[in-house]
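Written out below as structure tokens is the structure these notes cover.
Every protein chain but one is kept in place in this view of the complex.
The block that comes next holds chain A.
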Amino acid sequence: MAHPSQLGFQDAASPLMEELLMFHDHALLVVFLISAFVLYIILAMITTNMTDKYILDSQGVEIIWTILPALILILIALPSLRILYLMDEIDSPHLTVKAVGHQWYWSYEYTDYADLAFDSYMIPPQDLTPGQFRLLEADHRMVIPVMTPVRALISAEDVLHSWAVPALGTKMDAVPGRLNQTTFVASRPGVYYGQCSEICGANHSFMPIVVEVAPLEHFEAWSSLMLEDT
């Protein structure tokens, strides 16, 4: 989760998010350089005493300020496309989880080996124990094993929702009548929070996603426990 007044991204919990962080650094640097340069030009133009500014031309500078932006755009596009195609790679996930959006909660189904399904409602602020995070905590977390390629199949039962976990670098729209697939690998254990990312009615802001990444033994113990309960 983000700490209060945090401006930047959360630390990456998946290799894809690491790539996105690095690309963002790169693109932001380009943006800062361009902005600083433009700011300098604006200040120079305001404070200059040069005459004949609007009645002269220069082919040279016009060539430069056409070619250079094109090069900069290529410099941004190449890493961007690389990550785009990286995101589309699916190579044999070990686990499949279905996340289905409802108004206004998520339900998760682990049906690879047994029929495990449960709902995940937000814990209302009045029911929080001291120290829990308002609007982010859920009563049942989606637990997955660490360092395991996971396939998430996202869908919805009623209206559009969107399943997003920023730390993992995932977001996928939950469309009723459609199965959207996304894969990720959680590279470190921990608890990662996300919120529904597509307007879906009155409680759109109150259906969070909580992913708990644990070592495989813990995941197995948890799923056995959940199966006993349901």
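Quick note on the criterion: a residue touches a chain if its C-beta (ideal position, glycine included) is under 8 Å from a C-beta of that chain, and two chains touch if they have at least 3 such contacts; residues count from 1.
Operating definition for what follows: contacts and distances are computed from a predicted model.
Engineer: Just to verify: the chain that's not displayed, which of "Dolichol-phosphate mannosyltransferase subunit 3", "glutathione transferase", "Cytochrome c oxidase subunit 4" or "Presenilin" does UniProt list as its protein name?
Structural biologist: Listed in its UniProt record, the absent chain's protein name reads "Cytochrome c oxidase subunit 4".
Engineer: Pick from A:I83, A:L128 or A:V146: which residue touches the chain that isn't shown?
Structural biologist: The single option touching the absent chain is A:L128.
Engineer: Hey, which of A:N49, A:T66 or A:S92 is the one touching the hidden chain?
Structural biologist: If we include the chain that is not displayed, A:N49 is the one touching it.
Engineer: Please give every residue of chain A in contact with the chain that is not shown.
Structural biologist: Its contact residues with the unshown chain are 1, 3-4, 6, 10-12, 49-55, 125, 128, 130-134, 188, 190-191.
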